[in-house]
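To start, the structure itself, in structure tokens.
The complex appears here without one of its protein chains, the remainder shown in place.
Letters are used for the chains, namely A, B and C, taken in the order the chains are written, and counting of residues starts over at 1 for each.
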Amino acid sequence: MINELMIIIFTPLITGVIAWLLDIKGLREGISILGAAVPLAYLIQAHQTLTSQPSIQYSIVISGFKFEFLLYHLSWIFAMIAGVVGFAAVLGMASTTKDSYEWLFALMSLTGVYGIFLADDLISFFIFWEIMTFGSFMMVLKYNRKASLKYFLLSVLGAYSMLLAIGILYAKVGALDFTTIQQTLYQDAMRGVLGTNTLLSRNDMLLIFGLFLIAFGVKAGMFPLHVWAPDAYSETNQSYTAMFSGVLSKAGVYGMLVIYILLGTRLMYQFGRIGAAPKFGYVIAFLGGITIIVGGLLAALQEDIRKLFAYSSISQVGYILVGIGVGSALSIEAAIYHAISHALFKGLFFLIVATIVLRTGKTEFKDMGGLAEKMPITFAMTFVAILSLAGIPPLVGFASKWLLFEAVIHENMPILGGMIFFGSAIGFVYLIRFTYAVWFGQRPTDLDDTKDTPIPLAIAMGILALLNVVFGIAPGLVATELNKIFGKEIIKGTIWELNIGFGRYNGLLITIWLVTGIVIAGIIYFLGAKVRRVPVTDTYQGGNPVTMEYNLTIRRNFFLPLKETLAFWLRISFDRLYQDIGRWVEDLAETLRNYIYNGNVQAYAWYLAIILLILALWGV
Amino acid sequence: MSQYASLLIALPLISAFFVPIIKAIGKKVVMPFLVLITAIQMGMATWVFNEVYTTGKPIIIMAGGFRPPVGINLYIGHFAALFVLIIAVASFFMAIFSMKAITVEPKDKYAMLSLLLMLGATGMISTGDIFNLFVFMEITAISAYALTAYNKSGEASEAAMKYIVLGGIGSSFFLVGIALIYGSLGTLNMAQIAQLAGQMNPTVAQAALAMLVFGLGVEAELFPLNAWAPDAYQAAPHPVTAMFSAFVVKAGLYALARILYLTHAVGSWGHILRLLIILGTLTVVIGEFSALRQTNVKRMFAYSSISQVGFIAVGFALGTQAGVSASIFHMVNHAIVKALMFMAVGYVALELGGVTLEDFKGLGKVMPLTAFAITVGAISIIGIPLFNVFWSKIQLILAAMKAGKSGVIALILGASLVEAVYYIRLIHLMWFEEGSRERTRIKENFVFGTIMLLLVALIIIIGVAPNMTWNIVQKASADIYNVAQYIKNVPLLPGVSP
Amino acid sequence: MVDWRLFEPLFEFARKRSLWIVSFCTGCGGIEMPPLMTSRYDLERFGMMANPAPRMADLFLITGYVTPKTLKRIIITYELQPDPKYVMAHGSCPLNGGVYWDSYNAIKHLDKYIPVDVVIAGCMPRPEAVMDGINKIMEMIENGTADSWKRYKENYEWYKKNQDELFGEGWREREARRWIPWLMDKKEE
Partner (left out) sequence: MITSMIGIALKAFLILLYATFVGFMFMGIIRIVTARIHRRVGPPIYQPILDTIKLLSKKSNITHGLIYDFGVLYALGATILALMFIPLGSISILRAYGDLILITFLLEIPMLGIMFAAMSSGNPWAGLGSQRALLTLLAVQVPLGFAIVALAEFYDTFSTYQIVMAQQTAGWSITYLPLLLAAVAYDIVLQAMFGKEPFDIMIAPGEISLGPMVEFGGKHMGILQIQHAIALFAETLFFSNIFLGGAVVTAFASSILNTLASLGILLIKQLAVLLIAIFIGAIFPRFTIDQAARFYWKWPTIIAAAGAILAAL
């Protein structure tokens, strides 16, 4: 019997390969969508199973390794993120993909993500991590070598760091499955508390933690390892980016949770706490906080839609990291909640960007404007997405952000609190810039015959937009699932209400009163005189007459004052630093080669002599 | 029955000397003859492989019926059976490839030399006598020198010259090492050396081992004894390069590992392991770095091949069974991948007349199948899951970590990052960049395409389902690692001691 | 819809007591505005407020001479204002050309181009005179005679004809285009 976990994990890959081999237009899309839908269906079904039993397990031995897979509440939630957003992204790709190459690798990365979420031992975790990286890398490679190389190098750096950490753990613990490692390290911590010698030294723990942090930080886009994300997210099929940013970055987040699961107790024992948060978590949280700010500010200064959202993605993942770093049960739940909402709204955003790019063929703000009239459906979706990302009640973005704020601030983290506040404001800032430059204002004449979204994309966006609204109005739906992770009621309240003791949020109530407020405003509005629709040229420009030929909308350098204010900080760039290092390494390599393999046989003979000398002196 | 296995040595040897006669029959028959012989060899190797792995017992062939240590014996254990097969298969594929790839006359010399190369490598792997090992090594080396120079270009002669100088120095020291061992133990039989290794005078043992390692280091391309390799790889005819990478260097590595583990009772064993690890790591790092800015793709692959060899050496030098297993696994995978890639590069060179990066631009449109093969090979070498090299790499890394060599692994992984860079550049170049020259699509040779696809399929099959290969490899590694078993397997003449 | 006629007196009162001014200060009349707004005369007593945006303004104040070039802006700004809107011409120049009576390049009669409710003569009218004018327009609003916006609508053809006679047909488009090359140059710098 084939286990359902295997079906969940491998269906996308298999369908991807089939779609790639068949390469018949229409058929490949259908197969691929099926490939994304089947795991989702199985996951939804698994929800039933998980109510009666704590987890679903599967294990297999390959190449001397025992691969274990486990579906329990935490992984179910993450897998559902992958399922829903992945499905939507695949639907979107049905409209935007032109060849089967993309299907293969997009679905391969989906398989990778499922594998990561369901893996219950480090080796399968690593393997699927690599599969995911590879799949997404190939998606970028097609569009841009430099971006993909940057992505791949940093990812592989992360992956190798993880491998080293896994290796150290394996060397010390002698096992690779989560359960054993967790128990061993827990016992190790207990040994430490009792004062006996521990299995792993302080330096070991520091090393393992650091390596894992690099590994997961890269994928999550954590500062200062975020530099790949803006390029990689933007230089690929934008429908795929919905998955890339919405789901793949969650693998990094999930990895951070894995740190907690595996090493939490041991690290806590080793390094203690700052205030209420574990010290190691504080590192994550603080880097997350910086990520929010850096990502947000850079997002506001971008001139390319795709880049804006790429940076925005980085910024939003920063929130999640803050939540995870703070490390209380509530904050972790909040972080996961935000992971869900981030996947939903950012997936939606990238599908919107995909639509725009598909229909206009342009990506820069300077070529856009006034599309709201031409693409009303897309704009409606954008509206939902914007409200959600900006954290406007009653959408899901607010519910999760609210939870996160409360969780972080409640743990007495003033500086982090300030950082996340700043982050929410910067969210407004770059969203409005996007809205203004793309949807409003004067429309360049070459966009006059822009069509609205194709149907698969519309369905995909519709799914995500609906979930954005539903999970915002009824946050309890998510909270019940989150509570199952810890097995106790951390977030109380009803389906409409989140109640965490020191704060309450009721999505339904807010919706009702917001509607009431708007109705009141509407009454006043409709009592007034009739309105007349005027064109965009009929605006006040200091009395000057205007025509459509001249651009009235500020499309470039919209936040110039911000740039000026931040001029000092903007000179510091980690991207450049890495590039310099890369160039330096290449030069070194070249010099090295020229010196060593210089083509001179006398020199080569000398090498032999030297080695012989070393052999003699060493005394082997 | 199992005595027929000696034909593995005899057949290429005899047929090599038949080549002039064949030539007399007809010039055109020479290459088909080569293919035929390698095919027969492959058949035999398959049979031997099957025999060894089904019975689980090594095939011991005593030359002239004299039992060792008096007579020379061949020992075709699990490892040898596996590698004899690989050698035969690689030779067979390359023989087919050389039908088109070898254009320079005299082809009969080529056929002869490549048969001798195969013979030498097979002999190195299957011999049970250390002096015999030296002889086979010399056969391999000398035919390799000649084959390197086969293209008769200045570049080729220079490369061959370098190879001869360095190889010559290496083998002379190897011989000195053997002499020392013989002087100390009075035996040349490997099993007996293993038996008696503990009794050796430590100083002599040290010196002898140093010489042996030094000598084999040249063949096994350890840094900095590998200086000949890039030139030779680049200058040699394409099938020869593939053979170098696929089995010649592997034979050297095998010899290194075999001697190393046979003498593990020697007091200074730990030292030599440490030295080997250092050399292996340096090989990896320097090899990868050298490949980084290479514009000649063949040379780039050569450097890459060198660094992979360093990887294997590190695995052997860990001194644990896990390390040996991983190394052998890596050897198998590397042989497959590099055979594929050198063949593909050679094919590109044949069709397009050059192997610089410029020639590779837009290859995906000109020669899609070849480009695909190179891509799969490159991806595999980078170490992506679902491709074969991943498994051996991760096994090796975990083995090294288990042995407490995290620093070394960190260095090696760092070097692997560099590897990713140049392979990705190549892949992007092939598929997504337009060449400066207008080129039409070339109709690819059906046979070569089939061979390449076969190898690609092998890469992916091992990548997706590595279990079978892994089991084979584990048995092979036990063959090398478990010296006690080895001694027991060889029917030493009782009572004969030095 | 609700019949709002019942509330019309309230509305008229509000309109009268809440005149937001958009002022066109090209001429020397502009200098008379600060004393009006500041502590000496303090127009805000009457709920008047200077307002830079014509969309929410009620009273259009033309303070001084009008040239063809400025007239174009005046017309455009006037048309941007929502009804009901009022125009007050300030000083002799808009009334009859004033000292520029024989200038080749000044508009002598503003009310040929847009309707004017109140004209304040004088060169310049002192703030008291302006306040008198404002008082006048307030009265007119109260008794419903400040109906220039209605007149503009009713006699739009005539105003249009006068404007076109002065500037030529399609002057708005032309005027707008005139600036494009200049703006484009600016962009490239």
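Following the convention adopted for this analysis, contacts are C-beta pairs under 8 Å (C-beta built on N, C-alpha and C of every residue); 3 or more make two chains touch, one makes a residue touch a chain.
Quantities reported herein were computed from a predicted structural model and do not represent experimental measurements.
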| item | value |
| --- | --- |
| Omitted chain - touching chains that are shown | A, C |
| Residue among A:W20, A:W129, A:F309 or A:F405 that touches the chain left out of view | A:F405 |
| Residue in contact with the excluded chain [from A:M190, A:I377, A:L477 or A:I554] | A:I554 |
| Option touching the unshown chain, where C:I31, C:M56, C:V99 or C:I180 are the choices | C:M56 |
| For chain A, residues in touch with the removed chain | 275, 370, 372-373, 390-393, 398, 402, 405-406, 409-410, 412-415, 417-418, 420-422, 424-426, 428-429, 432-433, 435-436, 439-442, 502-506, 509-510, 513-522, 524-525, 527-534, 536, 538-542, 552-554, 558-559, 561-562, 564-565 |
| Absent chain, residues of chain C that touch it | 4, 7, 10-11, 13-15, 17-18, 20, 38-39, 42, 44-47, 50-58, 81-84 |
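Please note the rule applied: only the chains that are shown with their structure count from here on.
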| item | value |
| --- | --- |
| Chain nearest the overall C-alpha centroid of the shown protein atoms | A |
| Far-end chain from chain A, centres as C-alpha averages | C |
| For chain A paired with chain B, centre-to-centre distance based on mean C-alpha positions, whole Å | 44 |
| Interchain centroid distance [CA atoms averaged], chain B/chain C, Å | 94 |
| Set of chain C residues in contact with two or more other chains | none |
| Residues of chain B touching at least two other chains | none |
| Of chain B, residues touching chain A in the complex | 161-162, 165-166, 169-170, 173, 206, 209-210, 213-214, 217-218, 224-225, 227-228, 230-231, 268, 271-272, 275, 286, 289-290, 292-293, 379, 383-386, 390-391, 394-395, 397-398, 400-404, 406, 409-410, 413-414, 416-418, 420-421, 424-425, 427-428, 431-433, 465-467, 470, 474 |
| Touching residues (chain side chain A, partner chain C) in the complex | 527, 538-540, 542-547, 549-550 |
| Residues of chain A defined as touching chain B within the complex | 61-64, 123, 126-128, 130-131, 134, 141-142, 145, 148-149, 152-153, 156-157, 160, 163-164, 166-168, 170-171, 585-586, 588-590, 592-593, 596-597, 599, 601, 603-605, 607-608, 610-612, 614-616, 618-620 |
